[in-house]
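For reference, the structure discussed in these notes is given below.
A single protein chain has been omitted from the complex, and every remaining protein chain is retained in its original position.
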Amino acid sequence: QREDLIFETGCVNKTGVDLPKPKGVKPRLGGVARKRPTDLPGLSEPEAVRHYVRLSQKNYAIDLGLFPLGSCTMKHNPRLNEKVARMPGFADIHPLQPQSTVQGALEMIDQLATWLKTLTGMPAVAMSPKAGAHGEFCGMMAIRRALMARGEIETRTRVLVPASAHGTNPATAVQCGFKVDEIKADKRGRVDMEDLKAKLEDSSDIAGIMLTNPNTCGLFETDIREIADLIHAAGGYFYCDGANFNAIVGRVRPGDLGVDAMHINLHKTFSTPHGGGGPGAGPTVLSEALADYAPVPFVVKDEDGFHLVEETKGEGEDAFGRLCAFHGQMGMFTRALTYMLSHGADGLKQAAEDAVLNANYIQARLKKVMTPAFDGYCMHEALFSDAFTAEGIETLDIAKALIDEGYHPMTMYFPLVVHGAMLIEPTETESKAELDRFCDALAAIAERAASGDESLKGAPYLAPMRRLDETQAARKPVLRWVPPEPESLAAE
Amino acid sequence: QREDLIFETGCVNKTGVDLPKPKGVKPRLGGVARKRPTDLPGLSEPEAVRHYVRLSQKNYAIDLGLFPLGSCTMKHNPRLNEKVARMPGFADIHPLQPQSTVQGALEMIDQLATWLKTLTGMPAVAMSPKAGAHGEFCGMMAIRRALMARGEIETRTRVLVPASAHGTNPATAVQCGFKVDEIKADKRGRVDMEDLKAKLEDSSDIAGIMLTNPNTCGLFETDIREIADLIHAAGGYFYCDGANFNAIVGRVRPGDLGVDAMHINLHKTFSTPHGGGGPGAGPTVLSEALADYAPVPFVVKDEDGFHLVEETKGEGEDAFGRLCAFHGQMGMFTRALTYMLSHGADGLKQAAEDAVLNANYIQARLKKVMTPAFDGYCMHEALFSDAFTAEGIETLDIAKALIDEGYHPMTMYFPLVVHGAMLIEPTETESKAELDRFCDALAAIAERAASGDESLKGAPYLAPMRRLDETQAARKPVLRWVPPEPESLAAE
Amino acid sequence: MRYLPLTPEDRKAMLAVTGAASIDDFYADVPEAARLGGKIDGLPDHQGELAVERHMAALAGKNRTASEGRFFVGCGAYKHHVPATVDHIIQRSEFLTTYTPYQPEIAQGTLQTLFEFQSQVAALTAMDVANASMYDGSTACAEAALMACRVTRRRRVVLSGGLHPHYASATRTVCEAQGIEVVQLPPAVDGELALSDAVNDKTACVIGQSPNVFGTVTDLTPVSEAAHADGALLVSVFTETVALGMVTPPGEMGADIAVGEGQSIGNALNFGGPYVGLFATNQKHVRQMPGRLCGETQDADGQRGFVLTLSTREQHIRRDKATSNICTNAGLCTLAFTAHMTLLGDKGLTQLATLNHEAACLLADALEEVKGVEILTPRFFNEFAFRVPGNAEAVLAELDELGVIGGVRASRLFPGKKLDDVIIACATECTTEEDIAVYAEALREVL
Partner (left out) sequence: MRYLPLTPEDRKAMLAVTGAASIDDFYADVPEAARLGGKIDGLPDHQGELAVERHMAALAGKNRTASEGRFFVGCGAYKHHVPATVDHIIQRSEFLTTYTPYQPEIAQGTLQTLFEFQSQVAALTAMDVANASMYDGSTACAEAALMACRVTRRRRVVLSGGLHPHYASATRTVCEAQGIEVVQLPPAVDGELALSDAVNDKTACVIGQSPNVFGTVTDLTPVSEAAHADGALLVSVFTETVALGMVTPPGEMGADIAVGEGQSIGNALNFGGPYVGLFATNQKHVRQMPGRLCGETQDADGQRGFVLTLSTREQHIRRDKATSNICTNAGLCTLAFTAHMTLLGDKGLTQLATLNHEAACLLADALEEVKGVEILTPRFFNEFAFRVPGNAEAVLAELDELGVIGGVRASRLFPGKKLDDVIIACATECTTEEDIAVYAEALREVL
């Protein structure tokens, strides 16, 4: 059923709030007053509630079913986290109120920082990055500052990035003023060590490497220590994309692998809600070598309590300034710390192991009907290529057919190093029964794909909408509502 | 999609809570310990959330669309009310903690009581009835006590109840030890005054009358004052069923009509959520004549603050004791008072008027294609008979066809005095656009019904389920889950 | 007004469609003398959210919550931790704002939940069947008395001295209305033991409670045997559902009807309501059971589904012949109960019960050490009565000043029954060892 836009149902004279009457105070706007109204439509409260509740039912969500999105980690979002984040003592405090009045908030940030540092085995953490990609930026900026301190920023401009990397990695490197040099994957799905060594032969311009581990093929980089050593020997730094940290929490500490900087997506590893695309939070842990280059602000503790260091002087003199206003995604911090305390060190490790077990179970159950991209066990996600499909059926068709079975599609066509990639990450919060149902459904689709069932091309059939025309959307973009022309109204 | 029962997916060894380990304290149960486990299945939190969220999507709700249920008044439930009800100062206080520690709660009850008394023009209110029918019981018990005080309880045993009354009215009268004597409706849909007078000819056994006003035909009882006078002259009391008070708030005070007792359904008039069948709240206002017979507990105020009178002595000596444990539906009181303060006296009156306007608009729009049960304007609900339908199509078919149009059915076959009755109450919280869509949909169905469209018999086709076999359910009731027999498991 | 979607223009256009000149036309049937003129005196006009929220928050702020300080009050309502998930579920629009599930095709969410609820309550009480809930425990108890009279066709009900006095009062109220004789046994910590002797061949039922209002747990098997020998029923009451994770359930003690308060599972204290009354009985009495019932059936395609059933017992069908006038259940509270119980499962419930019992045992141990204190309850679950030298009301008031809400004085529940020196105290999983230590210390100071 079509849900009209608020611009079609609302009107500028209607409002869903009741406010006291203005008193008629003499304005002090100095003539910079708005000259015409905004055209923003209002709805009464019952209409607004119904509009958004109806819209919500057009979404799939983790609360409705499994979300097998490799590399995106859609796991259960505990409601305790939501409750805690809404405690007035966290939600109703201002980032610029006196520090003496927010000691609990600063302590909370400090506690979360302690968990992050302990779990990663890293000595420092920058809390303010607002999402994973922002954390990447933070880490690469710290590397930039470290190179500046060494007087090598002009010469060390090359960053190695594996072909399998998330798109954010090369984008971030460029945003930080570096050049990207791509390394190949080998047939084990790992960094091609020969290629890496070749790229390091002339290492005088090497700034560092950006590597995801476990990598985007869902595999642990076997040679990770050697890679770290090679980069360090080359005078570069090791940025680790922490998107897949959730697979190894409690089993491996990135600090023990030679990592210099790593962002942590709080929603992936510590279950803050994905929210249809955000908000995220990407605290970035830093090695001893980079710790001095963290941005302001940061929290320190002394005998008087907790303090926020807000200026780039003294302790923070090598910091590169601010990533953003204020102190980071507090509302996400409260959720993440709540999750950590709930799980505890034992539960976090168990969660990582269950995530890996669930992925291997899926891989084992599906490998008869689909083509695993690589041999051997996987970490927290199972990767398949489209080799098993008949001519004319592609990954997209399989993905859309999953929708008709009541599931969100898996990650498609990523990583780029596998043809028609299908990357499946069940996470630890799925039960065996749910995994079995999912495997049965996907196996049935895979068999249809192998036999060339053309009806797959039309999927989905049962979703709120049929396939949408993305080409049309991009060719002639309609990015906002515009009132219908009077003519077209008349023509109707 | 079928959603399995928790008994089919959960197991007794699984739990969705983490509790500290017991300490091994020596028990003091004195041997009355449970001998075997309970067979209660547990689910992990992610499984439980998904189960109930999925189930929820099988429900229709006011947040999804119009609920045209005559006499049941499904209106918008403001979320502010929910927020207030969850304030710890209201939700986290115990009914038996010292009164000095709950002064705000008692004041809240007192404020709500003031609103109820003022809006009804009645001097007293009993707050503890837990639902509308419980309020009826409260009112009729007060009448019983008043008759006892007059020494007439043995002789005055007859209660007049119109044929159009809610089923609760006769049931309540009987629960209070009275006999029911039914009065006819006249062709205007009101009390048949001739019949009433005939029933009062010998009035020595008259205890009172239970009358709904506006009545269940959605009409104001024109002769209400005369009826009240006749009953009082006969030595009886006038119980008014307040289910339809929402139509007249701010326009008429029941106290001015000669009412002695009236319950108020807080969810109908003051928007506490219906919640799929409860909880309700049915405070009952009382006239001077009945005020002394209200049950305990009640709130009084003196210079020390608010007090709860809990014992039937002193002020409450004529009270009939308790209707229930504690002080009534506090959680509903907070919501209702929040709603009243939001609307204010002006808004409540406007709400009543809009409810009546919306109903008359529907009646006017549909009277061409459906058969209005009575002539003239209605109050807050429009009543139609099935006279317009073709042979073989009945009210039930029209109602079920509405489901396929995205609406909950209207109230059917009630009141009993109209053949194949369809009672439609839109409430004040529907917009004109929504009413127009509804009228269009119902008019189209009505035309199909008039033309004898047999496909209506199969409706609904688009709901989560097709028509359910209620006869089978009643003939061999299955009222709880039982594990499948081992044999039948083997047979599968 | 933010809740009213009609604009002034809408109203005008709609009036025109109805043919009315003004809204007054619709109210033409109101007797002239009763028509209200302008606005209602003494009540304020509409206000915005901020103003209303401030008003209500100010009232809420005048109350002391059970989570502040040391809190030991029980006697029919219990402070437990409710998982955050439960509130999320009951706030789902589709559960919160839906109607009684009379249209099963679009109400399977509510119906399946009710079926799960009934199944859980039956399993918990070890009874055959349960209904879809009553208003609360006390009204469930009253309805049980009426049902016992219908089943046995007798008109005498015996209430134990351990029955919660509010439950007894609510039961007396409904019995009075129907001329049913009520025999109230005197209050006693061990009151259920006296029930066997009070039953006779005119008795419809005896009503005993375990754990009772003093906290005492009692094996009611001898009572059910005595009752059954005289053709009477045993109604077994409980006010603390958590106890059933640990104590013998009614069904295993021969109860014919089990009723109780379900607030502890999923529901906040709410100053007394809304709560959720549990009501269970045996198969043979199903058709005499009051309240809503949900049953399993199939739809036209043969799919399993659920409907409200056996409505020929109910007032909207049977009118003056109904088993009860009730036309509500505790809907959302039922859902909260079911969601919480689903999270617990047997494992969680047993653990929760154990934590409660241990906390109460530790509290009893600590208070027993205080000179002058005498624990009166011989066997208990999570609350017990104790005697203090002197007046309990005064002692509690002094404890209050030390930040301890020490329990309920028995004289509040049983006025005039010479229980002025008795306090009933409760501990739950929310009670910490520190709470207990502070209580004992404060009591030592006061006495």
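Going by the order they are written in, the chains are A, B and C; count residues from 1 in each one.
Just so it is clear, a residue touches a chain if its C-beta (ideal position, glycine included) is under 8 Å from a C-beta of that chain, and two chains touch if they have at least 3 such contacts.
All of these numbers come straight from a predicted model, not from anything done at the bench.
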### Summary
Sole touch to the unshown chain from A:Ala124, A:Leu160, A:Cys176 or A:Met422: residue A:Cys176
### From A:Lys83, A:Lys184 or A:His232, residue that would touch the chain that is not displayed
A:Lys83
### Summary
Where A:Thr212, A:Thr284 or A:Gln363 are the choices, the one touching the absent chain is A:Gln363
### Query
For subunit B, which residues reach the chain that was dropped from this view?
11, 13-20, 43-47, 49, 53, 78-80, 82-83
### Message
In the complete complex, the non-displayed chain touches which residues of subunit C?
### Response
2, 48-50, 53, 81, 83-84, 88, 91-93, 343, 429-430
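As a convention for this text, only the chains that are shown with their structure count from here on.
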### Summary
When centres are defined as mean Cα positions, the distance from subunit A to subunit C in whole Å is 46
### Task
Round to the nearest whole Å and give the separation of the Cα centres of subunit B and subunit C.
19
### Task
Would you mind listing the residues of subunit A that make contact with two or more other chains?
18, 44-47, 49, 53, 78-79
### Query
Of all the residues in subunit C, which ones touch at least 2 other chains?
1-5, 46-47, 49, 51, 83, 85, 87-88, 93
